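For this depiction, one protein chain was excluded, whereas all remaining protein chains were kept in their positions.
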Amino acid sequence: MIYQDSKTLLAVRDLHASVNGTEILKGMELTVRSGEVHAIMGPNGSGKSTFAKVLAGHPAYVVTGGEVEFDGRSLFELAPEARARAGVFLGFQYPIEIPGVANSQFLRLAYNTVQAERGKDELDPLEFDDFVREKMKLLEMNPDFLGRSVNEGFSGGEKKRNEILQMALLEPKLAILDETDSGLDIDALRIVAGGVNQLSNKDNAIVLVTHYQRLLNYIAPDYVHVMEAGRIIKTGGKELALELEARGYDWVGAEAEANARASA
Amino acid sequence: MNTATGYLDGLLQGQPPASALSWLNQLRANAVDRVAALTVPTTRDEDWRFTDISPLTKFSFQPAQEAQPLAPAAIEPWAIGEAAARLVFVDGIYAPQHSFNRSGIAVENLGAGFTSHAAAVQAQLGRLAAFERNAFAALNTAFLHDGALIVVPRELALAAPVHLLFIATRKHAASYPRCLIVAEPGSKLTLVEDYVALQDEAYFTNAVTEIALGANAQVQHVRVQRDGAEAFHIANCAVSLARSSRYHAVSVALGARISRHNLGVLLAAEGAECSIDGLALIGGRQLADTHTLIDHALPQCSSRQLHKCIVDGAAHAVFNGNIMVRAGAQRTDSAQSSRNLLLSGKARVDTKPQLEIFADDVKCAHGATVGQLDVDEVFYLKSRGLSETAARNLLTYAFGAEVIERIPVASLRQRLEASVLAQTEQRP
Partner (left out) sequence: MSTTLQNLVNQPYPHGFVTDIESDVAPKGLSEDTIRLISAKKNEPEWLLEFRLHAYRQWLKMEEPQWPNVKYPKIDFQAISYYSAPKPKKALASMDEIDPELLRTFEKLGVPMNERAKLAGVAVDVIFDSVSVATTYKAKLAEVGIIFCSISEAVHQHPELVRQYLGSVVPVGDNYYAALNSAVFTDGSFCFIPKGVKCPMDLSTYFRINTQESGQFERTLIVAEAGASVSYLEGCTAPKFDTNQLHAAVVELVALDDADIKYSTVQNWYAGDENGLGGIFNFVTKRGLCKGVNSRISWTQVETGSAITWKYPSCILRGENSIGEFYSVALTNHHQQADTGTKMVHLGKNTRSTIVSKGISAGHSNNSYRGLVRIAPTAAGARNYSQCDSMLIGEHCGANTFPYIQVNNPSAKVEHEASTSKIGEDQLFYFAQRGIGAEEAVSMIINGFCKDVFQQLPMEFAVEATKLLGLKLEGSVG
């Protein structure tokens, strides 16, 4: 939701980034204020997922230009784990499987690390168990997941719910959800979207990275951005998503090109 | 009478006459040198640890000098109705009167191919099936003469299968079948390599097959070994895959007293995929040994393997499946499964699925099981009124059928299913 006088959480200016020497982001611009929900859409290969990973600090991506300010400080000065502790959360498109590491153990370590950073109390295993079970209800997750290895043998939908559970535990200021809807059936999509909606408030912001409009039926974005070739070429309200669903992406590119010619 | 060393030299008798092609003479001569330097492997060689090939050396085998004339009706039981082309070899000698080619592509005797497809043959022959340290491949190469040559031109998809039929008719004959298959970029081929017999005495088949797949080519390779009960069958098959090509093999071993099948698949470029399926169904005193090497030399290739053995009587099945992931072959995806069914108290299986991995970003899994029929499954069928024997036979058949079902040639698949069923039903 757009609030009056909300503060700027994320300011991306002329961001360039490459992977294996190929430039993927070419002048990305984006401003996100607290309380807002943004959707970044675009065809495959437009750089959406790269943008999400660059914000979280994936080591394979090299920032070659531009600036990103997060909550008043330069994001690139922070190591990936420091960004997470400062409140940047990435919901992975392909969550990693960690054989042998119990989900409960992993969740508690992550939770306590972030709590310690915020000067809050850490929870012992018993306290944490009560706490996490509450959060799991929000996502209609079976408590069996706590005993299983992190993401190992989880279905696509279970992995995505596990991601949102982590978001619920870590209470980030900025959550970037990368293709969270992919691989979800309609029931799982409803549950995941419901969880995200409950976690959204006036102090945090959510950036949804998605190829399809269907997630946006459940989470109403304040802004919809269209990415192509490494930057945002059009921004609109949630009705833009419906138009993209109906007309595809090609016309946006053509329009942007026409605008560029007109202004030249 | 035959020491291991002298034995191979003895087999060299009756080599084909010198050719007008100097490269061919040179290749044969190099092979003869290797035969002279090598010996018959023994169980002290890690590669032959479970397969004692020494019974071979009790016989003296000679190559046939001319093809035995056969009535067309003699061939009929093995005919594949769908075939677009067929090459028949009798005791290793090309039999044009039984062969045909309606495929529109080059399917011909290798002897003719030496000149008609000189460039392709020279570029590939003896390159894939290395004989430096392999006595049997060297021996085959020393006898390079008749064989099958298939060249599928660029972007041509041949829907109907090509049938290569090798018939053994003579006792104590040695034959050295050689197949060279070149699938040019973007082409598609289904190949049936078929070994059959008209007699039950000892003979020796020593085959070498080389298959080169160009970029995006697809080859489906069915190999059926239904040699005679006293036969010795040794085969070396080497396959090389270029970028994004696909190779699917189904090998079925039913016959021979001792058989050994070496299959080497080199995934030589990114995006190549192979799937290798095998079934050995043996009984009596048979020994069937399959050695495979799937060599992931470059990144982003995938391989799947299912090998099954059904072992009855005092038979002995050996499987050695090596998956090699070379340094730098990242994003390899490989899965291998060895499943074995022992049907009698004297049956024996030795299986060794191996992984050798020198890259870190890979997905490799293998598994092996050895056991008997599932008691619960047998019980379930009995509870539905089947007799113990019928229940066991049905389950045994189903175990083997999983591999046979993967044969892409309908008539052959049905015939093999029937013969596996017949074989399982023979059991008391």
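Lettered A and B in written order, each chain numbered from 1.
Criterion: contacts are C-beta pairs under 8 Å (C-beta built on N, C-alpha and C of every residue); 3 or more make two chains touch, one makes a residue touch a chain.
These figures come from a predicted structure and were not determined experimentally.
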Omitted-chain contact residue, chosen from B:Ala36, B:Ala365 or B:Ala410: B:Ala365
Among A:Ile98, A:Leu123, A:Leu138 or A:Ala229, residue touching the chain not depicted: A:Ile98
Selected residue (touches chain absent from view) among A:Leu9, A:Val68 or A:Ala84: A:Ala84
Touch residues of chain A, complete complex, unshown partner: 56-60, 79-81, 83-85, 89-90, 92, 95-96, 98-102, 105-106, 109-110, 113-114, 117, 149, 166, 170
Touch residues of chain B, complete complex, unshown partner: 46, 50, 327-328, 330, 340, 342-372
